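Excerpt of the complex: some chains, original placement.
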C-alpha cells in the first residue's frame, strides 16, 4: 500500500536527491514533480542518473492539484517560497519543507535573519523541527516538518549530547564547519564556478550565516540554557559532505572516554548516527548515505572538548533526513528506503 | 533462500565495492572475507562506509575452507593470483575472478602480456568472458567467469554493436580512454599520490596497456574479423569513472541517426546499458551505479564514427558487473541488488 508523494522544486539538488532516494523507497509512488524555469523537461534529462527510473515530466507548481493528489509533499524551494504554498497544501497533505520557513518557533527570529515577515506564523504551531533523533514524537504528529539545515544537522548531532549531559559551558562554543559546494545549490554563480572554488578554501558569511540562529534555537531548547555560538562556515573543493568541528570549553575533569561514552549513550538506538570510538569522522565514509558519524576528543591541555560530525549534506543534511522524517510521519520503519552504505572511495 | 558468498581479496577497492553491493543484495550471505597484510582487521575498519553493515573480520585466505563454505567465490586479487587459488576452489564453488587470469581464451596471449605462464590453462575451457550483455549464456553455464577489465567493458559496449552490424572497418580503430584514479587500486604509489595526480592529466602505457589484447580478443570474436586497435589510457583527477571515446573509420553513408539506431537495437532489452540519443555520456551520470551510458556520432566531414561510453569503473567496470554475472550464474534476476540510480551530483 504505497503513499503518493510529490516534490515541489524537483530541479534543484534537494529535489533531485529526493527523487533519487524515493526511487528506492518501496512504499512511495511519485506523483508530481515541479520545476520553475525548467518545467516541461523530463526529470531524467535534468538528472541523468535517473534515466530508466522515472518517466515523469516536470510541471509548473499547481499547489491545489498537488495537495489533492498527494499524501505528502516535499518542498525544496529557496527560502520564503514554502510559506507561500504551505497554507494551500497543509489542509490536504503533510509537508516536509527542506527550506528554512518552518524551522523557527519564533517568527521574529525568522524575520530578523531572512529579512521578510513570515507569511503564515500560525502554521508554525503545527510544525516540528525535523532533527529526527531529537524530535521524533513531534515529527510524528505534526502537519509540517521544517527539515533542518545541513550545518545545523551536523553541529547539533555533535554537540547536543554534551549539553544534555550537563557538560560544556553555554558560552564560548565555536563551530567551525566545512562544506562541499553542492550545499550552494544548482544555480550557477561566481561562488560555485569550478575554476574559482576548485583548489581553494575560504570562509564565508563570518559571523552572519543564517544557520546560526537555528543552531542556537535548538541548543537552547534542548540544552539547559540560552546558548550563543560562533559559527563559521567554509567552502571546500568537493561536491558532497559536511564536517563540523565544534569546540566546547569544559571546566571539569571530562575525559575523551567520558565524552565518547556520552555519545554512545545518546545514540545507542539510533539507526543513522554512528559513534566512532577510535577513528575520526571523515565525510567520505558517509557519501551518498544517510549516516552521520560523530566522535569527540578532550584536549586536557587547553580544557576544550572537540566534538566532530561528518555527513553527506545532500542526504542526512537535507533530502535523506527529509525522507527519514517522512517515514516517521507516515508510520513506516524509519530506515525504509534509506539504509544503504555510502560510496567509498 | 540465500546463497553463501566469499570474497578473496576484500581489502582492495574491488573487494570493498563487492562488499558494499552485496550488503544490499537480498539473497546473499557473506561468509568469508580475506585480506593479506591486513588480515584480522574488521571489514568496517577497512571500509568505514560499511560500519553498521557488517561485523565480519578479515582472515588470511584458506582456499579449501572458503570453497567448502561457499556457493560462489569472488576473487579480487592482483593478476596471476587467482589462478593459484582457482584449482582448489572450482570443484566446490563457482568463481567470478575480477582479475585477468580467466579472460583470455588463449593462454599464450595471457603469457605474452602478463609475463607469466598460465597456471591452469585447462580451466580456461570452463571459463567465460564476463561481458554480461554479450556472453550471457556462456556465463550461466561456466564454472569460472573472467570478469572484464574496466577499460574493455566500456570500449566493447561502445564498439561491438557496430562491428556486429557490419559497420566500421577493422583497421584504424582508436580507443582513447580516460579513467579516474581508483582504477589503480588501493596500494599507495607515486602514481596515485594525491599531489601528483590532482590537477593533472596524463597518458600512460601508450601502446602497451594490458587491456589491449582483451579488447582485441572480444572485438575479433564477436565482430567478423581480426581487429587491431590503438588503445591509449589516461589518468584523470577524479576518483571514479571511465569515459571511452572510440574512433571507428566508416567508409559508407552511415549517419548519426543510423548509429544511434544500431545502439538502440543492440541494447533494447539490456537493463544496465542506456543509449543516449540526444545527450552525450558523462561519467557522473553513472557514479555508484551499474549503468553504462553509450552514444554515437558520425563526423561526416572526416568519415569517422565516434562511439562513446561512460561507466563507473568500480561498479559496471568491476564489482557491479561481477555481481551481475553472479546473478546470471546463480539464476537470480539479473538486476537483483544492483538496480539503483547513481549519485548526482
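So that you can tell them apart, the chains are marked A and B in the order they are listed, and the count of residues begins at 1 in each.
One rule holds for everything that comes next: a residue touches a chain if its C-beta (ideal position, glycine included) is under 8 Å from a C-beta of that chain, and two chains touch if they have at least 3 such contacts.
Computed from a prediction, not measured in an experiment: that's the story for all the values here.
Colleague: How many subunits, all of the same sequence, make up the entire complex in this structure file, 2 of them being shown?
Modeller: Result for the total copy count in the complex: 4.
The rule we apply is simple: only the chains that are shown with their structure count from here on.
Colleague: Could you work out the angle of the rotation that brings the CA atoms of chain A onto the matching CA atoms of chain B, rounded to the nearest 5 degrees?
Modeller: 180
Colleague: Go ahead and note the Å separation of the Cα centroids belonging to chain A and chain B.
Modeller: 36
Colleague: Under the stated contact criterion, what part of chain B meets chain A in this complex?
Modeller: 13, 16, 20, 23-24, 45, 47-53, 182, 199, 239-240, 271, 274, 279, 282, 284-289, 291, 293, 340-345
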